[in-house]
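Heads up, one of the protein chains got dropped from this complex, but the rest are sitting where they should.
Moving on to subunit A:
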Amino acid sequence: MKLLTHNMLTSHVKGVIKGYPLIIKATEVKVNELEFNGQFVSRMIPKLEWSALIQAAGWLGQSQDLPSTLIPDYENDEEFLRKVHRILLEVEVIEGCLQCPESGREFPISKGVPNMLLNEDE
């Protein structure tokens, strides 16, 4: 599971009002190289919940001096875009779980795939 994907995931457990962001508890993390594309990263940034990304990076020990709020004119800062590229697309959670911040319900991540399926009573 990449952090670009994690940034979009929420918990839909019955009764939960804000199941976001899902807390990452990783037992295995991999970093896979992916060709840098500044334009793509630049376009993705406005779609992100930036603070959730920073939290996620922190949970994985990958904070790497990423600022807690977005810098202006980031589109032209290649060093910054490369850091964002790495955290969004190259860092992957292989094993672990995602925890709903409200209900505590855990969604397992196995072989890189988060399982967001709920039981019938949830």
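One rule holds in what follows: a contact is a pair of C-beta atoms (placed from the backbone, for glycine too) under 8 Å apart; a residue touches a chain by one contact, two chains touch by 3 or more; residues count from 1.
Rule of thumb we're sticking to: contacts and distances are computed from a predicted model.
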Per UniProt, the name of the complex member that is left out, chosen from "Methyltransferase-like protein 5", "Two-component response regulator ARR17", "Mediator of RNA polymerase II transcription subunit 20" or "From the Czech 'roh' meaning 'corner": "Methyltransferase-like protein 5"
Selected residue (touches chain absent from view) among A:23, A:44 or A:70: A:44
Contact partner of the left-out chain, one of A:4, A:26, A:87 or A:100: A:4
Absent-chain interface as seen on subunit A, which is shown: 1-2, 4-5, 8-10, 12, 32-34, 37, 39-40, 43-44, 47, 89-90, 111-118
